[in-house]
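Below is one structure. I have some questions about it.
Only one protein chain is missing from this complex, and each of the others stays in its spot.
Up next, chain A:
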Amino acid sequence: MTNRVVITGLGVISPIGNDHTTFWNNLIEGKSGIGPVTRFDASDYPAKIAAEVKDFDPLLYMDKKEARKMDRFTQFAIAASKMAMEHAGLDMEKEDPRRVGVYIGSGIGGLGTLEEQHKTLIQRGPKRVSPFFIPMMIANMASGQVSIHIGAQGPNSSAVSACATGTHSIGDAFKILQRGDADVMIAGGAEATILPMAFAGFSSMGALSTKFNYQPEKASRPFDLDRDGFVMGEGAGILVMETLDHALKRGANIIAEMVGYGMTADAYHLTSPSPDGEGAARSMLRAIEDAGLKPEDIDYINAHGTSTPLNDKFETMAIKSAFKDHAYKLAVSSNKSMIGHLLGAAGGVEAVATALTLKEQIIPPTINLETPDPECDLDYVPNEARKGRVRAALSNSLGFGGHNATIAMKVYEDA
């Protein structure tokens, strides 16, 4: 007998809002958070645009001494976690701290800290490298710091699986709750890599959009024929999940139920999806089976939808292969059309959006879908949000290395 698991709190730091309400309102209005890069001088880089987090003040969530010892991605994680806990009405004074866990991943970790300290090493020598360099850079530190800040002594770990990180973290945390190793898990992803090294590296791969540098809000166009790469985003998305028993006992407000988790590997190529999106299809089917659902029960898929030529084509093929005829009846949309690709945080922020889709019964659009691609022929909810019945939904994240992760959620109903 496994525990039922519900979502009771949401926290977001995103390119379109630094709380879940602002984020959601902008998402259903189809507002783009993409603009020229301001965090460094990108004039010599092929891609000059990004989905940056605006007006983030870490001191709203921690003091100056603490903030100084954290990379930006960890600051995002602390802020989003604290907001999610407040939203959940979770009071650590009333919880057994050993039954509250944290599972927050980052795809890359403290790259900004690494760049800065490497410069110090080269210019001033090894004795000038900060003692905080390692603890600021390592990708598990968001999970570590959140546990320290809130006093959560239960299960604590983090996934590092590139762009699948956020979904793996939430899925793994869901399983921890299902099997009874904790009562509450704070889970999601955080990323902050709008930085020279990341832009240089992703550009060399040809992964970033470069055709829309002077129309930034048009650059992320998942499933559109003219898409030419992803736009880098940053931020954090965090869920508070708990066992249903625990949520009912404390009278928590339930947003949605987490019901399934699937993960697979392509075992194919460093960066290219496997032909026909076979690995992603199995990931979706596994999540549906784990949820005790049938493919026909799924009304909506929050797609990985990166706006790269390959991803969107293969993800479409994967959906068709997994859902057969039903693929044309369900709705698919990509939040990345507005918030860009938050890499390891993408699955976290998109899980927040999926939970809100189930709660509000509104499907966020895929913006910039202007010229249909014959190879992408599903219902991507183009350009306008839609009211519609969504009983159960999936959220996909597919990462370099061939990692595929899918979570399944449904509308919460008692009994």
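Just a few scattered comments:
By our rule, a residue touches a chain if its C-beta (ideal position, glycine included) is under 8 Å from a C-beta of that chain, and two chains touch if they have at least 3 such contacts; residues count from 1.
To be clear about the criterion, contacts and distances are computed from a predicted model.
When the listed names "Hopanoid biosynthesis protein HpnM", "ABC transporter ATP-binding protein", "Protein translocase subunit SecD" or "Acyl carrier protein" are checked against UniProt, the chain not shown comes out as "Acyl carrier protein". Contact with the chain that does not appear here is found for just one residue of A:Lys54, A:Arg98 or A:Arg128, A:Arg128.
Contact residues of chain A toward the unshown chain are 63-65, 68, 128, 130-132, 135.
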